[in-house]
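Can you keep this structure in mind? I'll have questions shortly.
Only a single protein chain was left out; the remaining protein chains are all shown in position.
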Amino acid sequence: MTAAAAPAIHRPRSRLNRRLATQVFFLLAALYFLLPLVAVLIFTFAGRWTANILPDSYTLDWWAQALGNPDLVGSFWTSIVLATGTAILDILFVVPAAYWARVRNRRLRPIIELGAAIPFCLPYIVIAFGILQLSGIVVPALQGTFLLLMLGHTAIAFPFVYWAVDAAMAAAGVERLSEAGEACGATPIQIIRRVILPNITPGLVTGSILAFATSFGEFAMAQVVGRGVRTVPIWSAEALRSYISAPGTFNQLAVITFITFALLFVLSVVIVYLNRSQTVRLVPGAAEVGEAERA
Amino acid sequence: MATTAPAEAGTITAPARPRRSVGQRWVALWLPALPLLVIIGALLLAPALLLIVQSFSGNSGLTLDLWARVLGSALNREAIVTSVVLGVTCATIATIIGAPMAWLISRMFPRSRAGWLALLNVAANFGGIGLAFAYIAVLGTQGMITLGLQGAGLGFVPPRPSSFIGLTAAYSYTNVPLFVLLTIPAMGILRAEWWEAAQTASATRWQFWRMIGIPVLTPFIAGGWLLIFTWSIGIYGIAYGLAGGGGAAAIALITLQIGNILGTDVFGAGRAAVLAVLLMAMATASLVIYRRLLRRALRWL
Partner (left out) sequence: MTSGVSLQDVRKSFGNVQALDGVSLEIESGELIALLGPSGCGKTTLLRSVAGLEQPDEGRILIGDRDVTDVPTRERPIGMVFQSYALFPNMTVRQNIAFPLTVRRRPAAEIKARTDEMLELVNLVPQADRYPNQISGGQAQRSALGRALAPAPDVLLLDEPLSALDALVRTRLRDEIRRVQQLVKTTAIYVTHDQSEAMAIADRVAVLNHGRVEQIAAPPDLYETPATQFSATFVGSRNALELPVREGQVSLGNAFSVAAPAGASRAMVFFRPEDVEVGSNGVGHPATVEFKIFLGATSRLHLVADSDGQQARFYADLPSRRAVALEPGTRVSVRVAPGDVRAFPIGG
């Protein structure tokens, strides 16, 4: 990816004006993005809050309540396990397929890319609905189970993992490395273990994190397919609907929302850090653009 | 100088490889990818096909009955129209704010750019119920900004979270960053040299943008618009959080209708399937146009 350098400007005054306008724009944008976060954070500490922009009193009660709420804590760990499982499954499924598509079987590529377009084409609620119907016909025993939900998440998150891993493989020149490995007499397994995996680690981590984040915040499929599974979004939806009748739930909701946000933030920083020298491909078309520019 | 040495223990000879059958070769070609292909087939492709079939199923074979019933209902028609209008509005807002932002960020120095990318990543992924809650926390009846403005004396009445405006504002929180992240790579297409060459040819900034910058970037910006449109019409979590499900939905959207039917009506699977296929068709059409746009754009580059 190239970042075009700003052209030399000759009139100092107009340059200053433009710089100032840009900085104001970004200041406003930063405020806008941070505002909900700040509001949620304040809610976690708010005591009485009826009239002004800031609460009348502060308390740590909500944090104590939230962390002591078995329902809430349970849903948090459920989401963690679910998201981690999704990430692991995605890596296990995607890496061999992506490797093989590059090195042995070119025909795999269009098939995988078509599959990767589906979660972009179809909203998650639609896919969830379809899985619900299909599982009713084929594996009714799995309906509403953790396993089915995790498989569903694996399916909808795989495009992110694929793009990340595929990009890393392209950057590492996996085809060339494999040929060199074969010329040295290594078996495919040895090549994957000793040569390929170490060279695509940033892609693996980025992909895992994207899969994790997708699963952690996903609501539609959790509601429709994972009927018996309580994830953070499920708990949050219930809390949102019922906050009028159960005061304090709202503030606990603030706590878990903030924790989720903080988690997301840390993961995003890691992703950006790992990919600081290249663009992260998120969608089919943008990917081709990035490649053309880099070539 | 060459003398032929007889092959003996210690020299390397390739072991005779058994000829593999067609079946064995086929397996070798596809085996490592099989788990992924099964996942794609079983959890993405098959469900989609099933829904399509179900939307056309009647008591005796294929029929358009379900479609007639769904499209005949005023509520459903309203849901379709609202979803599309919401999608168009959100996509347009995201483009107007996002395009200049993507341009500016693409030209920043790496360190500040990285900071912005992290922030955008978070905002783009922060959706669903969490965002719905955050919106209420900021602009709800007891929200921070609401109380703040009211406390300052301004009689501020916030838009209802479940209103069109409320949804648009909440959607835009993730849509603008998403648009920026999707189009930043395309901004790198504009090479610094073109601007320099234009300057040496005596073009003004505006002339450069009008004759070179905008024509080159437009397909990618339009592509971004389409992607956000596709994304927006399919949003469920945020809408559910703001407008509620369970029959008390304050705004009619296709996704909410699907969720509604699934949650309350045991026999409504067919009608829900029609709505789902409708969404599928719109999203697919959008993506096809997107790919065609990009292919045309890249023919110059």
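As written, the chain order gives the labels A and B, with residue 1 at the start of each chain.
We take it that a contact is a pair of C-beta atoms (placed from the backbone, for glycine too) under 8 Å apart; a residue touches a chain by one contact, two chains touch by 3 or more.
Remember, predicted model here, so these are calculated numbers, not experimental data.
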Of B:Leu64, B:Val81, B:Ile96 or B:Met211, the one touching the omitted chain in the full complex: B:Met211
Touch criterion as defined above, residue of B:Val22, B:Leu154 or B:Leu301 at the omitted chain: B:Leu301
Among B:Trp30, B:Trp67, B:Phe164 or B:Trp194, residue touching the chain not depicted: B:Trp194
In chain B, positions touching the absent partner: 191, 193-194, 196-204, 207, 211-212, 215-216, 299-301
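Just so we're on the same page, only the chains that are shown with their structure count from here on.
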Distance between the centres, which are taken as Cα means, of chain B and chain A, whole angstrom: 13
In the complex, chain B residues that touch chain A: 28-30, 32-33, 35-37, 39-40, 42-48, 50-51, 54, 100-101, 104, 106-110, 113-114, 116-119, 121-123, 125-138, 142-145, 147-152, 173, 177, 181-192, 195-196, 199, 220, 223, 227, 230, 233-237, 240-241, 244, 246, 255, 258-259, 262, 269, 272-273, 276, 279-280, 283-284, 287, 290-291, 294, 298, 301
For the chain A and chain B complex, residues of the former touching the latter: 1-7, 22, 25-26, 29-30, 33, 35-40, 42-43, 49-54, 92-94, 96-97, 99-101, 104-105, 108, 111-112, 115, 117-127, 129-134, 137, 151-152, 154-156, 158, 213-214, 217-220, 223-224, 233, 236-237, 240-241, 253-254, 257, 260-261, 264-265, 268-269, 271-273, 276, 279-286, 288-290, 292-293
